[in-house]
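In this view, the complex is presented without one of its protein chains, the others remaining in place.
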Amino acid sequence: MAAPLIVARDLSKTFLVARRRGGALGALRGLVDRGGTEVHAVAGVSFGVGRGELLAFVGPNGAGKSTTIKMLTGILVPSAGEATVDGLVPWKQRKRLARRIGVVFGQRTQLWWDLPLIESLELLRHVYRVPADRFRSNLAAMRELLALDPFLATPVRQLSLGQRMRGDLAAAVLHDPPLLYLDEPTIGLDLVAKARVREFLAEINRDRGVTVLLTTHDLADVEALCRRMIVIDRGRLLYDGAIDDLRRRYGTHRTLVVDRDGGAWDVAPPLPGAELVKTEGPRAWLRFDRQKVSAADLIAAVAAGAPLRDVAIEEPAIEEIVRRIYGEGTGAAVAEDARSGRTASSGGTLPADEPDRDAPRIIPRSP
Amino acid sequence: MRLYLEVARLSFRRHLAYRAATIAGLFTNSVFGVLIAAVFTALYRDRAGDVAGFSLPEALTFVWASQSLITFAALWGWWEIATAIKTGDVVADLMKPFSFQGYWLSRDLGRAACHFLLRMLPTFLVGGLFYDLALPRSPLTWLAVAPSLVLAVVVSFGWRFVLNLSAFWLLDHRGISSIAVLVVNFFSGFLVPLAFFPPELRAVTNLLPFRAIVMLPIEILLGQRAVAPALGIQLFWAVALALLAQAVLASAVRKVVIQGG
Partner (left out) sequence: MGRVSELMDELTVCGHLAAARVRSEMQYRLSFALQIVGTFGFYTIYFLSIFILFGHFETMGGWRVGEIAFLFGLAGLSFGIAHMVAGGFASFSDLIVRGEFDRVLLRPVGAILQVIATGVQLRNLGDVLQGMVVLGVALRLVAIDWTLGRLLYFPVVVLSIALLFVSLFALQATLCFWTTEATEVANAFTYGGRDLARYPIHIFDGWLRRLFLFVIPVGLVVYAPSLYLLDKTDPLDLPTWTRFVAPVAGLAFALLAGAAWRLGVRHYRSTGT
């Protein structure tokens, strides 16, 4: 295997957060005296990323995932540790690295707000000094892949969020970067737009060999796209590995969904190791521990009680597993937890509404 | 009435929060005060005696009073309503069962009250501490300054209110803003006391509302002008601009109704 594209060793970022002082005098003193508390936004993170990988950074807001990415792009200088990206040290060789990476921020566009989309793309051609023929063929490919044509001449401020994201994706890859970072690329998008973004990422990863590293708290992104994920919380890695592994190791519970032939369900779980989650008309959901009972046995037992029309087995939802990892703080504890069979709450996405812990506070100016 | 008092109180408290900006602003106003005071001092050093009815202490009082008025009377603009119009928040405010104009006037008076304490008084105190100012001896004069300052804010508000409403018609207020600043700076007597103006130019300033914002309160402070007529002029402009603002607002509302925002 070729040398890895990204190597991070003991990467750390500590912010000094100024104490908030009361009163006008306090505010003035805050300018001079920078005393404050240290916040370890990223505390000794190590990992490697191989060429052609498509992996996700998962964690709640303030977990340190954005800070990690910002160190790997050269925006932030780490407090300790080292990293190379494509052989370059990001914060020392920022400009050279900039030509080899594309970056998309879900909540901020890099397009020129008042200008038509096509003008932004043309400008980026100059910024990255993309040869004209290369630009032409890339633009043609992006127009096709992202269906940009209907709004290519529209000022960016008039685009919908989904259209703008498509524009931003095109903008990020026009200079053929071998590595693409995306920070919350699907945030705020509707389902159709989300699907389009995922499709695009899968395609450039597969067809162009672009290495993709994305942060998200929508685990549906991860399930749809990635084979590997890194779970991070409070600045530390909690898990780094294949999603299937995660499921195998921590997700011992599966759900059997059975459709009864006529009539509603009124049965109790027929075997030890399985419990009835809910019923809805002829359909029932049975949660079972695959270490205690095999799916075949369970189906046979249920079928003995009532005629079945259809059966399906659902894998454990990733978010349920990840939620447990956060809850316990370390992978080892999660494994314990999984074995003890405690139930975890389920839900669509991870908590996103808590205030950023790693972000330095910047107070808007008075009007 | 209670409602408007409450609006003013909330606005007062909101502006109280910008403490760092207050210190920074006081510093900046003071530096400019020192700078302009030095200019007048140099001019008077070369030519002794009163000029255009101003002695040097009176000129210095003018310098520090005018610096104090910048934030208090929001001389250099204020675009909160224009912003509310752009974001569309204004529609909700227009629907509410109170006077839109009264609501914003209350907010602005609350703001001015806060800036009186945080910006105006400290700036003027700095001037008083380091310079020989011509301050009135009679408490009656100080008493007359108070309503004059209130009227200055009301006149300034009327003018700014009309300017803000232009956002109903124009996409971008930066152009209007840059013209408005220079008009106020010059015709209010902020840069040079109007008494120094040549007669033809003075005739023009007499026809405009802007002297009610800066020059008249300062002339009352300096005892250069009879109090009652000065307050009368300020009151006239306060009412006239309020009526104009009402008319402009009415046509803006018609536009909103027709276009649906």
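Points worth noting:
Per-chain numbering from 1; labels A and B assigned in written order.
In this section, a residue touches a chain if its C-beta (ideal position, glycine included) is under 8 Å from a C-beta of that chain, and two chains touch if they have at least 3 such contacts.
Because the structure is a prediction, the values reported are computed rather than measured.
From the set B:A20, B:A82, B:L221 or B:A238, the residue in touch with the chain omitted from the display is B:A20, counting the whole complex. The chain not shown here is touched by just one of A:R9, A:R51, A:R96 or A:R236, and that residue is A:R96.
Residue A:D114 is the one among A:E82, A:D114 or A:E144 that touches the chain not shown.
Within the full complex, the residue among A:K70, A:R287 or A:R324 touching the omitted chain is A:K70.
What subunit B contributes to its contact with the hidden chain is residues 20-21, 23-25, 27-28, 31-32, 34-36, 38-39, 41-47, 51-52, 170-179, 181-182, 185-186, 191-192, 196-198, 201. Where subunit A meets the omitted chain, the residues involved are 15, 27-28, 30-31, 34, 61-62, 66-67, 70, 73-77, 94-96, 98-99, 101, 103, 105-108, 110, 112-115, 119, 123, 126-129, 155, 183-184, 356, 358-360, 362-365.
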